[in-house]
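Handing you this structure, nothing more for now.
Removed: one protein chain of the complex. Kept in place: all other protein chains.
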Amino acid sequence: MKNNILIIGGGPAGLESASQLQRMGYNVILIEKSPKLGGHLAKWDRLFPDSVPADEVLGGLLRGAEGVKCFTDTDVRAINRLDKSYNVRLTNGITVLSDAVLVASGFDLFDAVKKEEYGYGVYDQVMTNADLEAYFKTGTDRRIENPGKIGFAHCVGSRDEKAGCRSCSKVCCATAVKQAIEMKQAFPNAEVFCFYMDLRLFGRHYEDIYLKAQKEYGVRFIRGRVAEVSENYDGTLLVKAEDTVAGKPLKVTLDLLVLMAGMRPSGVGKAIGDLLEMPVEEDGYFAVRSGIAASQRSPIPGIFLAGAATGPKTLPETLADARAAAMEVDRYLTEIFPDAKNYKQLVKERW
Amino acid sequence: MTPLLYLLAAQAPDPEVIDRIPSGFSPFVLPFTIGVAFMFSWIGVGLIRLLAAIPKSDRIKFAKSLFIPKTALKNIKDLFCDCLFHVKIWQRKPLLGYMHSAIAFGWFMIIILGHIEVALFVPARLNVTRGGLFYPIFYRYFVWMNPGHTTLRGAFFFFLMDFFLLYILSGIALAIFKRFRSIVLGMRHTTKPSLADRVALYSLWMIFPLRLLAESFTADLSGGSFLTVPVNHFWHFLFGDKLWFMPTWWAYSICLGLFFAAMPFSRYMHILTEVLWILLRNAGIEPNHPRKGVAEAEIYACSSCGLCLDACPMNVQKKNLKYSSVYFIRFLRRHNEKKINDIADKCLMCDKCHALCPVGVNAPALRRAQRATVNNAIPFDYSYLSTASGSTLAGETHATLGTVRGGTGASLCEASGGAERSEAVARPRVLPETATGKVLYFAGCMTHLTPRIIKSVEKVFKAAGVDYVFADREGGICCGRPLMLAGRKEAAAKVIEANKKMIEESGCDTLVLSCPICLKVFKEEYQLQGIRIVHYTQFINDLIASGKLAVKNTGEKIVYHDPCELGRGCGIYLEPRAALGQVGTLVKASKEYDESICCGGSLGSLTLDMKDRGKISESSLDSLLANDPQTIVTACPLCLKTFSEAVSNSKGPRKDVKVKDFAEVICG
Amino acid sequence: MIYEGKQKIWSDYQKDIPDDHYFYVRSCIRQSFFPASEATFLDITRNRLGKDIFETEHHTTCGGIAYHSDTIPQETVMTIIARQFALMAKHGYENYVCSCITSFGLYCETLETWREFPELEAKIRENLWKSCKLEFAKPKFLIHASDLIYKYRNQIAAQAVRKLVNVHTGEPLKVVEHIGCHYSKMFPSKGVGGAEYPYVLVGMIEAWGGEIVDYPERRHCCGFGFRQYFIKGNRGYSLSNTHKKFESMEPFKPDLIITNCPGCPYFLDRWQYVIAESTGKTYGQDGHGIPALTYEEVAGLVMGYDPWDLGLQTHQVGVEPLLDKMWVEYDPAKKFLGKNGKDLGAPAPCACLK
Amino acid sequence: MGKLYDLLMQDYRLKEGLNACINCGTCTAICPAAEFYRYDPRRIVDIVQSQDDNEIEKLLKSDTIWYCGECMSCVTRCPRKNAAGLIIMSLRNLSIELGYFIESEKGRQQFLLTKDLCSNVLDYGYCVYPRRFDYAGHPEAGRVWEWEEKHLDDVFERLGGNLDGKGPGAMRRIPQEDRDQLKAIFDITGATSRMEKVQAAGEKKAAELGMTMEEFTQMVYTTSDPKHLNH
Partner (left out) sequence: MVDFGFGLVPSSRINLDLFDKDKYRELVKIEPDARICMACGSCTAVCTAGKFVHTSLREAIEDILNAKNDKALESLQACQLCGKCSMVCPRGINTRHLILSINKVYSAK
């Protein structure tokens, strides 16, 4: 055994698959572009639906991946495909000869500035879900000073063809409900409004937190997408939407508006994908061999995918996907890879 | 009677009984006298206020009722059966009945006999100015028995007095025991006594032992019988010849005084008020206010016995005990508006407390009256009903149903027409084109949520060849009962008026209802002249009995649930059972007929939440499934829906029990 | 408000505006109500900036108002537009500058629709040939007249005799910008600065020393609504929309409103008059209104044109307080004189609006 | 799929303006008409995409489609690239084509609009012509317009205009040949026949209502039922 496996991306998907593959006895090399492992998880405070501390989950992932060779601040400089392995030159000068490459490049948060009408980066009191998590972690944010009225705008950069992203980001509804509750906990006298188009609370316990938000915290859910944000003379925000249930336009003055920025394909991941000539689908995420039967395999033999690199996923889905990817890598390295003579034939039959 | 008693006394040649204390007074009688005088004046004033609060017409009705022989006879019967013998309690809980009747009847007899004794032996003392108020009570203190002239007559009374004292004491013993171990007497819950209750209660407990003590201390002077005389001997044996008996008479008097003084503020007020309540009730006067007038008699007639605690289906959860009728009445007495409203709103109106109440206090009616004080004033606009019922006139066949207008999806063209609301008025199809039948079937709102009832009823009607008209096939208006239950009498009247018009114009002679909620209000409030109002269980049972409908007995083990409004509400218990007996084998529920437990779905309660309702459904199911039936049959759409959901939500084998509607089972 | 955030967005919406040789088409409403503005535009571009800007007497309305009042079919308006394009091509121009925002939007939409549905363009070509025996060429650049002033804003500033500054306080004037809806709301990339934070007027104000005011209803329509104004019974709609904007800008106390749309300055001006006369409410200082000027009028003021040459007397809201703030010299006596000092009398005074 | 929907789909504005609507309400949220009329553009788009001919017909005969001011603000915000404004325009177009517009109070206004605007275009080559913009009919144009109206030629002269003059300039007289071309365009592209159709529908309606054309015109110009408004 002891094949080399290169994992690109040190977020939850990369860490979990690294941990699994290492356990199987492979030699795992994990690279991470940023200085820190953990991806977006490292920036999050608590996780829906049960408000588990993100650090706790990340700690578990990091412990699992102990022993894996991790290079942070590292990107891929060049990749060339050898007979059936990959020769990967990293930006830190190291060259890895890898028998399988697992791309776990994750996602980028939608750049909320692009939704110009919401005024992120223009109006003082507009922030994103990530900003709010940072506030929860650090306890400070210049925008948050005992807000009386707080709004959450769902679907910012999701289900929006104008913003170039038709798909649903899957996690924002639950995140918004979670954050709405957390804001109510922090500011019990605040009025909290969630502007949604559909509440996509499909997971286990998700509906419970929705009910809890209504019943215990009195969060107001308004079915209508935020259409326009502007700044009042006193610096508060004027938010307009339609209450589509009532069929009437609506306005509300808010002290804080939180934009639920959705998931976009990772820009860094895209660059690596280009090096590997990995195909992407219309939505910008990497294409897979088969969306149902082989969703961890790239169309290119020897290249595997895990986590949000293949589309928006919740954290448990990402971890499950990472474990599945590890199994797929193992299957490839034991069933297809060893037979050098028939490699091409086997790929044709079994990839 | 008095002259006769004097006559009897005069016949005695030599006094058998000698007035021991010529003044006929001793200071120890004061506590009693004060207490009883206080009570009588309190009651006197209360009675005047109460009668004043009754509308004049009712007052006249009341006065007249006292002289109508039939009512008078019923009054006497009820007074004896309810006030003295507590027949209703006997019927359900014999031991408890014995306890109540021992105290009530025993005490009553002791008072009567005491007066007879005075009348016989010292008739002059009956005069109020000569101690008539207390003398008969403390007779044994004031007299000296002439040992040379003992007669059988005297001994007879001594015996009777001792007998009834013993009788009472046995009741008291049970009462004391009940306070600590109520379950033995068949009560799972007992009332929590208030302060006045406690004073009166402990006084009551003490009165008769003290009387025994006092009378036995003086038994060698004033005579006694099998109880007092031996006890007297015992005292002599214990204390020698010098018995100083004043303290015991004082204590006896004080306890009596305390009891009577506390009485107006305690549950024992019922002892006297019950009499008035029975008279008012039998006169047919109904409360129009939850606290004033007749209601006052009613709430003071409540003995706080607590039988309603066990009757109430909500009390399957201990936290709901506080919503029971007994507490409702207690708070009514105390004028605690907040609590009164809370309790009034919580009740399911299943009427079981009323059915089981020994004094027939109609607490649900009082609750409705209370709800009315809050809810009757809520504004409403039923102007559309006139249009709705107007369309029932023959020839109106182009019925269209209104669309429900919502935010999304619905047509918005009307949105531009300002008359959106009025334009949306639809006319219900009340009578189809071929309205020749004399039978009108009215399904009601709830039945429309359980279409299987409608389907089965129509199937049965068809099989039996019933020529009928389906009054509300396309949906009608509400019967008004839910509004009545919420205390919205005026609103209900409008709904009733509209429905009544529709029914009268239909020309039917029989109105068949499948919803007991409708049935109750149609029967009580609609006053449909010449139209027979029947529940479909009755109607179908008649069809079977007259051979028009053939049914097959499948031998299925069936338990029948008595819906509140059908059983307790309309007294229909037997017809559904008779019919069901023809299609299956009926098994018993542990509580049935008028003790049937509400399914929990009742519209009566305004504030009971889903969880609490679920608990009630569970307990009702427990009762129904006592004898392992295969199928639960009910004859109310609300029960059907509630039980169906409760069964499907429950775990274990219970899930396999089928819940069916009466008509569904009949048509097999 | 984070200014850098806006700058970032502005940098994303820069529009190619050609340097010279423009084919100019007029606006029906501006000609009718603000003839001096178009005259000033031509004077500035031709005489002050030395640009070649051509106007032919043969061009007509684009039909936009009739079209947006739903009185003529889409094909009709497109054929009229095609005829305008044919005139441009005939005179050898390819930079099409229009004075009207409705036209500008309609030209954009037409070109976009033709791009998407070439068969429609062919049909229009055929229509134009059948009706006028003309052939058209699509413009290389389609620009609005305000785009041109924007482009030359700094040159204008260099020639300016005064700034948009309150000379009494030394503070910059607070200016509200109002962009015609059809400028960039349909095609954000066709407008300088995009649809949400258009820069076309903001750029001018900044260059000329004023301070821009961003108020909540800034993006909102003036309420013209075509049929909603032309029919008297509908005018409540139009009035109410402007009213909403003024209620929203009121706390910011603006000195001036600058517009780039034909109808907007008329409505923002006259509805203030109607609000004042029918409710008593005024939005400027001491019972005055807030002057709503065209960008040419503002450019003319900073360049030292005589206010009565600019036609400021045809605004119902008096401009004198603004002129005083800017230290513009004017002769009140000449305000309503005709050419060569002809006495034309003066408008009747308003009951409420000063 | 309905017949009316098919007719609508022939309109390029609908082809351009209708993608699958997700009912998010951004259009209504910022719609100037939705704020002051009983109007919800989202629901209109929803009805059109339902392809339900009954509902579409109701729409075509209703006041609802005439509330829009065609400011096109909705176009900016729609996340699905719909254009409610364009959809309204194609509905109005069809309503006029089928003669349904005359059924509603607001639709009927097309009678007046068509008459005035088209004749402005054909007679002068302008949509708006100051001599036809009278203070009496437009009191809101203010005292200053009252004055201008009196001295129109002088004011234009003073302001560098060329009212009814030769050659280029503001409000010049557009040469007859150009106006002839506009007429030819009107004839060929259906505008002329539309004018005739609308005129005839108006005359018929006036007769139905037992009004003279003056009365009818006055009614159409001034009436506005409060039912159009939200309260």
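Should a chain be cited, it is by its letter among A, B, C and D, assigned in written order, with residues numbered from 1 in that chain.
Heads up, the rule we're going with is that contacts are C-beta pairs under 8 Å (C-beta built on N, C-alpha and C of every residue); 3 or more make two chains touch, one makes a residue touch a chain.
Quantities reported herein were computed from a predicted structural model and do not represent experimental measurements.
Name every displayed chain that the left-out chain is in contact with.
A, B, C, D
Tell me which of C:P118, C:P251 or C:G280 is the one touching the absent chain.
Residue touching the absent chain, from the options given: C:G280.
Of B:I21, B:L73, B:I112 or B:L449, which residue touches the hidden chain?
B:L449
Decide which residue listed in B:Q91, B:N553, B:T607 or B:S648 touches the omitted chain of the complex.
Among B:Q91, B:N553, B:T607 or B:S648, only B:T607 touches the chain that is not shown.
Considering the complete complex, identify which of B:I103, B:A283, B:C478 or B:I503 is in touch with the unshown chain.
B:C478
Can you work out which residue in A:F48, A:Y135, A:F193 or A:Y285 touches the chain that's missing from view?
A:F193
Just the residue numbers, please: which parts of subunit C touch the chain that's not shown?
232-237, 239-240, 243-244, 274-275, 277-280, 351
For the chain that got dropped from the picture, name the residues of subunit D it touches.
Given the touch definition above, subunit D has residues 34-36, 38, 139-140, 222, 224, 229-231 touching the missing chain.
Spell out, residue by residue, where the missing chain touches subunit A.
191, 193, 211, 214-215, 218, 220-221, 223, 243, 245-246, 248-253
Here, only the chains that are shown with their structure count from here on.
Counting contact pairs per chain pair, which pair wins?
Among the chain pairs, C-D has the highest number of C-beta contacts.
Just curious, how far off is subunit D from subunit A if you go by their C-alpha centres, in Å?
Computed value for the inter-centroid distance: 49 Å.
Express in whole angstrom the distance between the two chain centres, defined as the mean CA positions of subunit B and subunit D.
Centres of subunit B and subunit D (C-alpha means) sit 73 Å apart.
I'd like to verify one number: the distance from the centre of subunit A to the centre of subunit C, where each centre is the average of its C-alpha atoms, in whole angstrom.
The answer is 46 Å.
Find every residue in subunit D that makes contact with two or more other chains and list them.
Correct list: 23, 30, 35, 40, 43, 67, 76, 106.
Quick check: what residues of subunit C touch more than one other chain, meaning two or more?
Answer for subunit C, listing residues that touch two or more other chains: 195-196, 219.
Name, in rising order, each residue of subunit D that touches subunit A in their complex.
Touching subunit A from subunit D are residues 19, 22-31, 34-35, 40, 42-43, 76-81, 230.
Applying the document's contact rule, which stretches of subunit D touch subunit C when the two form their complex?
Going through subunit D, the ones touching subunit C are 11-13, 15-16, 30, 32-33, 35-37, 66-73, 75-76, 83, 89, 92-93, 96, 106, 109-110, 112-114, 116-118, 120-121, 125-130, 133, 137, 140-148, 150-151, 154-161, 166-172, 174-175, 177-179, 181-182, 184-191, 194-195, 198, 220-224, 229.
Using the touch rule from the top, collect the residues of subunit C that touch subunit D in their complex.
26, 28-33, 35-36, 38-40, 55-61, 63-66, 68-76, 79-80, 83, 105, 113, 116-117, 120, 127-128, 130-132, 134, 181-182, 185-186, 188, 195-196, 219-221, 223-228, 230-241, 244, 269-271, 273-274, 308-309, 311, 313-316, 336-339, 342, 344-350
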